[in-house]
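Notes follow the structure.
A single protein chain has been omitted from the complex, and every remaining protein chain is retained in its original position.
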Amino acid sequence: MSFLFRLPDIGEGLEEAEIVEWLVAPGDVVSRDQALVEVLTDKASSELPSPVAGTVIRLGAAEGDRLTVGEVLIELDDGSEPAEPTDAPDWSTADVVPAPKPTDVVEPGGGVPGRVKAAPSTRKLARDLDVDLNALTGSGPGGRIAAEDVRAASAPAGTAADSADHARPAGDLGRMSPGRHPLRGVRGVVARNMARSWSEVPHIHSMDEIDASMLVDFRRRLRGMDRPGASSVTPLTIAAAAAARALRLFPMVNACIEGSPGESIIVHGSVNLGIAVSTDSGLVVPVVRDADLLDLFDLAGAIADLASRGRDGTLTAADLAGGTFTITNYGSLGGRWATPLIVPGQAAILGLGAIADRPLVVDGEVVARPTLPIVLGADHRLIDGDLSSAFRRAITEDLLEPLRLLVGG
Amino acid sequence: MTAPSDARLRDIFVDMLIARTQAGRLWNLQRQGQVGPVAPLDGHEATIVGAAHALDPEHDWVVPQYREPLGLRRYGPEILERFMLYNLGHPAGGHIPEPIRVLPNQIALATQIPHAVGIAWGMTLRGEPGVALAFFGDGSSSEGDFYEAGNLAGVLGAPVIMLCVNNQWAISTPVHLQTAADSFAAKAAAFGIPGVLVDGNDASAVYDAVDEARSRALAGRGPTLIEATLYRLGAHTTADDPTRYVPAEDLEAARRDDPLLRLRGYLEDRGLWDDGAQEATEVEALELLDRALDRARAEPLAPGSLLDHCYATDTPRLTRQRADLTGGSER
Partner (left out) sequence: MSGTASDGPGGTSDLTMVQAINETLHAEMERDERVVLLGQDVARNGGVFRATEGLVEKFGDRRVVDMPISEAAIAGATVGLAIAGLVPVAEIQFLGFSYQAMHQLAGQVARLRYRTRSRFEPAITIRAPFGGGVRTPELHSDSLEGQFANIPGLKIAMPATADDAKGLLAASIREPDPVLFLEPLRGYRGIRGPVPDGEHVVPLGVARAARQGDDVVVIAWSYQVELACRAADTLRGEGLSVGVLDLRTLVPLDVEAITEVVCHCGRAVVVQESPETSGFASEIVATIVDECFWSLEAPVVRVSGYDVPYPVGRLEDLYVPDEARIIAAIRRVLDSA
């Protein structure tokens, strides 16, 4: 049987050797350990002894040649039976049973069963879009929630109106079982925003109650007109139009303080009115962009559309973004006075109480008139009493004589 | 002082000759790419074997460096079995089974000397009779552990024998560059223990010195530093080329003083040795090694063994790593 003696690494990391002198020739009978050849490496000159006894068949290289470790040095016939040529075993790799392929790949990242799985970046996205992760079914490995799942959820719903925890019929208002509940989803978002507003923004609230007779009459007469959008004009609409005009007169109110307690004043370029809408899932504030550029009827139509979509749960993230000033019609739930909190990123909020007949002094006499309580909440870092009064007066003037909104002035 | 009997010297010579013969085959195996790096013990046989024969394998510990295993036949055939596994890079080579009192090879020079001191000390605490003998080289004596262990041994009075095998070379560093002291034995003064200088090529003298040191230790009179002076007749290891730094005439002179030649001559003079015995012993030596090599090659090795024996039981991290490695738990 042919035995191939391949050049070994005899010096701990050598890669080749030069044949200096052959000590045997083809046809020679050699004994085991008999010196076959002298080779020269970087480290030393060495004689290589025969691993087997046998007859030399052929030399693998000539004197002066350089061989790489692993190349055949010499072929010997070791006199044994089987036909296959064999090599001397490589001492450093022989006999280790190859490792079987792992059958059970453990997914990195871990996680505890029961808690929703999502990448930190996905969680941030969910926070930014006000999506409740717990309500979603993930499309990623192991039910992991992917960014696409979050975006898809925010597109139709926007405020996790499909969350089982939060979609409650009106009859369940205020109902919650005793015990500890995680503060998550819409409630969590609201809580964070309220806390931030409360702690970062020093609010001043200034209030006034005005004679709403002209307002009510104006609205009644508009409703009778054959004009698209006329029937949607409400006192809220009129107040919104008045606010949009006032914001153009006093740009400092269409602004916000950045940072806490504050590093810069950002004065917004557009007037984007947020209109607070109460829905089954809670309070949402969709935004009418460039409200000052819309006429009264278009503004009414836009507000009506946002309100209805808010109630349907079909608002998008774009609908909720970019507000510069907010109006909250808290009076629609009843009530005369309130101290609304400013939406983070804004500097003021206008609150409208319920219009109702109340005592008023006209020409020295106490009479019953419809009155409208209004509250202006303002960021006192930016807006002092004189500005807030002036701003409020500007709105009040338009509410007292709504015709001004149609004809300017 | 008890000189070994002629019968004892003949036994010593047999072990020396077997060691030399097997060392030659092991060198060749490395040159054939069949085993890993080898440190030949040519020239060290009288010291290693002489010392081993002065010890009592049932009670005395041998704490080797890495040149000694072939010379420790006195401690049983399993030493060769394990040494062949070691040379094949198999982890079982490190497990020298109970009750054999030999530690596996130590690569970090001199680190084994404090171990020997600890073993010796431990035996006295347990009331066990016995000594621990540490082999180390001239080069090792420059390491801190030599001084720290020697000092501790002296203070404790531990029954330890520190055997410095001075073969004149630490790879290519000759002893006069290793120390400015008169001898390695002289360093015993730093430890407050006796230092003994002995001809390392004289098996009988080494036997004597170790035997005496052993008696001292067992009598509670503490440790001894023995320096056995000899010459490294071969390379430091298979990766070394001594022709670059060993003067040819020194090597020639050393070869004339070969410990095997000396003891063989002595035995032949007494009719205790002849060519027939020489040849038979050499043949037997090679057969023993070949059989041990074959058995070592057949020793199975599973990948999971990579992670075995780091701790008594796997940590959770190792359990996970074991699964990564093998695709399933093995323990």
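So that you can tell them apart, the chains are marked A and B in the order they are listed, and the count of residues begins at 1 in each.
Following the convention adopted for this analysis, a residue touches a chain if its C-beta (ideal position, glycine included) is under 8 Å from a C-beta of that chain, and two chains touch if they have at least 3 such contacts.
As the structure is a computational prediction, the values presented were derived from the model and not from experiment.
In the complete complex, the hidden chain is touched by one of A:R58, A:R192 or A:R248, namely A:R192.
Considering B:G50, B:G118, B:G200 or B:P223, the position touching the chain not shown turns out to be B:G118 (whole complex). Mapped onto subunit B, the interface with the missing chain covers residues 61, 91-92, 94-98, 103-104, 108, 111, 113-123, 125-126, 128, 132, 144-145, 148-149, 151-152, 155-156, 308-312, 315-317. For subunit A, the list of residues touching the undisplayed chain reads 108-112, 115-120, 123-124, 127, 144, 192.
By definition in this document, only the chains that are shown with their structure count from here on.
As a whole-number value, the distance joining the C-alpha centres of subunit A and subunit B reads 68 Å. Considering their complex, residues 5-12, 33, 43-51, 88-92, 94-104, 106 of subunit A touch subunit B.
The touching residues of subunit B, when paired with subunit A in their complex, are 24-25, 28, 30-37, 87-90, 235, 238-241, 243-244, 297-303, 320, 323-328.
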